[in-house]
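Working notes for the structure below.
The complex appears here without one of its protein chains, the remainder shown in place.
Think of it as A, B and C in the order they're written, each chain with its own count starting at 1.
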Amino acid sequence: MRDVASDHDNRGITIDRVGIRDLHLPVQIRQKTGGAARVVGVFDATVELPHYERGTHMSRSVAILLNWSKREVSMHEMEGILREYQSIFSARAAHVSVRFKYFLDKQTPVSGLACQLDYDCRFDATIVDEDFAFALEVEVPVLTVCPCSLEIAEAGAHSQRGIVCVRIGATAGVIIWLEDLIPLVERQGSSEIFPILKREDEKYVTEHAFANPKFVEDVVRDTVLAIRDLPGVGWYQVSCETYESIHNHNAYAYAEGGGDAWSLR
Amino acid sequence: MRDVASDHDNRGITIDRVGIRDLHLPVQIRQKTGGAARVVGVFDATVELPHYERGTHMSRSVAILLNWSKREVSMHEMEGILREYQSIFSARAAHVSVRFKYFLDKQTPVSGLACQLDYDCRFDATIVDEDFAFALEVEVPVLTVCPCSLEIAEAGAHSQRGIVCVRIGATAGVIIWLEDLIPLVERQGSSEIFPILKREDEKYVTEHAFANPKFVEDVVRDTVLAIRDLPGVGWYQVSCETYESIHNHNAYAYAEGGGDAWSLR
Amino acid sequence: MRDVASDHDNRGITIDRVGIRDLHLPVQIRQKTGGAARVVGVFDATVELPHYERGTHMSRSVAILLNWSKREVSMHEMEGILREYQSIFSARAAHVSVRFKYFLDKQTPVSGLACQLDYDCRFDATIVDEDFAFALEVEVPVLTVCPCSLEIAEAGAHSQRGIVCVRIGATAGVIIWLEDLIPLVERQGSSEIFPILKREDEKYVTEHAFANPKFVEDVVRDTVLAIRDLPGVGWYQVSCETYESIHNHNAYAYAEGGGDAWSLR
Partner (left out) sequence: MRDVASDHDNRGITIDRVGIRDLHLPVQIRQKTGGAARVVGVFDATVELPHYERGTHMSRSVAILLNWSKREVSMHEMEGILREYQSIFSARAAHVSVRFKYFLDKQTPVSGLACQLDYDCRFDATIVDEDFAFALEVEVPVLTVCPCSLEIAEAGAHSQRGIVCVRIGATAGVIIWLEDLIPLVERQGSSEIFPILKREDEKYVTEHAFANPKFVEDVVRDTVLAIRDLPGVGWYQVSCETYESIHNHNAYAYAEGGGDAWSLR
């Protein structure tokens, strides 16, 4: 059988990224406390294709990921995966991203009930020649109370759910654990949120949130202050999007810093 | 060219619905005040296929809809479309649904600024032999303030955006205008919401909402009371889903009444 | 603290379903071979609320599910969960649905490589007084080759990915295993699909699919024939939706049988 993907290509155009998208596989995320969380990963994986080659071999990509699906993964293992891509595809550059829901144990603030909350996370790793770069992304839901509404109204203030999205370019060799980053971020809204709240907890959350009214701008600034000096944090991109309860659209703020980010396409 | 869709089928199984899904076309929705709103429609359209026919002819369905895309549509025209399906497909039963974003003019409550808000709507029509049935569906965003949180907290109460979804089985011959139904529904939350609010408006909306705290159960019951005696309303299905600002999941309530609903698959 | 949810309600309207939506929790799905698959569940859970009660207590619902999240679940355990809802809420009726991605081991057809494919599944359970009903839903991706295109073209035929969705009302006491149902359904397209295919496998899949061209109507009829006599199958609803490669919309067919379905809202 002739392999047409191996044909020579004359168009003179390098393909920056070629591979697979939205591949679902079980994945084991290494936990700070040891052991691994078994979650469902959604993988994108690509390599660079030189201008003189017509096509890549997509199935090799799935084979690599199927194999890694059986092992525990953290920032360190992502580098190993990328080196395997470089080797098997004879590629100068490779990129692997995996998105997953991650759960952390929490306790309700007054009654102390044990519960779990879900967070959308992403490991995003790139290698070009010998240069490995890793970005960690978390989406953390919070409650925000509007300072303007609170100031001007006789009673009350509108509040809403919002998502704080933090992307961090990790500096070499230092693992930023989800178990450390997420709780830090979720303290930057007007209040943390919980899957379960007894009435004494709901009273506490409401009062705590109304004592800490925050605009999306406030949440972004406080999150930047909270994370930028964490060990391992290089560049960062912080956004907050709130599902405004008085509108049918969202409020949004974004700030970046810590140096140049590589693209997170 | 042999037409394999016209082959005889021996499997003895009637196909209840066969046709197309997610066809995007411009659509002109007849307005109460005369004229038509030009919006983007997403169509599902099917017919029943007898057990002895192998396949339908999907392109005829698109041809019918392309044609109707040039004319103004209301509940009455939906019956004409379905009769055309019955005739062209020699079908006993046909079903057409179109979803679209609809805009209504509003005024901010204090400053009186003119603005527009968007609502997800759906016309859903079925014909079986001579029996035509029409359902109107609207999704209306509102603000809700939690009565429990308001009662127990020293200050404040959590609030959030919610969606009130109303599906109504129309009785023969009476058009229920979106211009009448939507404003009626949006008064059943703790407050209406607006795309734009000057500070005096935001003060009003906040205070009005905190004077009308409502659970999802309250919104559903008040909506049922508001709509069930409207001219033209047969059966109804009312739900409210709120994006709880203190949780990462939603609250939901649902009630139905007014007789048996035909299926709205 | 006064509990306003316990207030008497005078509006005279029963809430058919009230509770939570889109709660994410880890879940352990009991496997046919013993043991359990650890996946991410998305829960909807509601109870009926009598006309004389103002509100429900949503947090109790989350507490029940948090507890069950630690145990293995199959159709049998869903009945236990619902009885717990009835008891804790003093409710006549309760409904719990959980959606999850499920993975099955497969082998590529020629090279015999081990791999895994993902399927969207749902357990949907209702109890009213003593009557328990359970529905199993699977969405199975397949490849379809168009018989019309194959017949009329000199060379080739358009093909596309499609989703066969099967919902089954289970008869009392008989577990229908995902490990049995899914492989049965995925044989009803023109070909099964795989996450990985070496060239000899791709040759086989292509040739096998072109030897079995099927319309959406064919896939639905063949699936009905395949499943309706399975032990444990009561009513069934079968659909096939294909992402037509020659259009920007989808083809769709649907058939039901086996008796009256209870609503799967």
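A few comments on the model shown:
Following the convention adopted for this analysis, a contact is a pair of C-beta atoms (placed from the backbone, for glycine too) under 8 Å apart; a residue touches a chain by one contact, two chains touch by 3 or more.
Because the structure is predicted, anything quoted here is derived from the model rather than measured.
In the entire assembly, the chain absent from the figure touches the shown chains A, B, C.
Checked against the full complex, the candidates C:H57, C:R83 or C:R161 give a single residue touching the omitted chain, namely C:R161. Between the chain not shown and the residues C:V145, C:V216 or C:A253, the one that touches is C:V145. Here the missing chain is touched by one residue of C:A114, C:A153 or C:A172, and it is C:A153.
Summary of contacts with the chain left out: across B:L66, B:V174 or B:A211, the touching residue is B:L66. Taking the whole complex into account, subunit B touches the unshown chain at residues 1, 3, 23-26, 38-40, 59, 62-63, 66, 69, 101, 103, 113-116, 118, 195-200, 203. Interface residues of subunit A with the unshown chain, by the touch rule above, are 1-5, 9, 11, 13-24, 44, 46, 49, 54-56, 58, 62, 147-148, 151-152, 215-218, 220-222, 224-225, 241, 248-257, 265.
The set of subunit C residues touching the chain not shown comprises 117-118, 141, 143-145, 148-150, 152-161, 191, 193-195, 197, 199, 202-203, 205-207, 209-211, 243-249.
We take it that only the chains that are shown with their structure count from here on.
Ranked by how close its mean Cα position lies to the mean of all protein Cα atoms, the top chain is C. The distance from the centre of subunit A to the centre of subunit C, each centre being the mean of the chain's C-alpha atoms, comes to 29 Å. The centroid of the Cα atoms in subunit B and the matching centroid in subunit C are 25 Å apart.
With each centre defined as the average position of its C-alpha atoms, the distance from subunit A to subunit B rounds to 35 Å. Touching two or more other chains at once are residues 1, 3, 23-24, 62 of subunit C.
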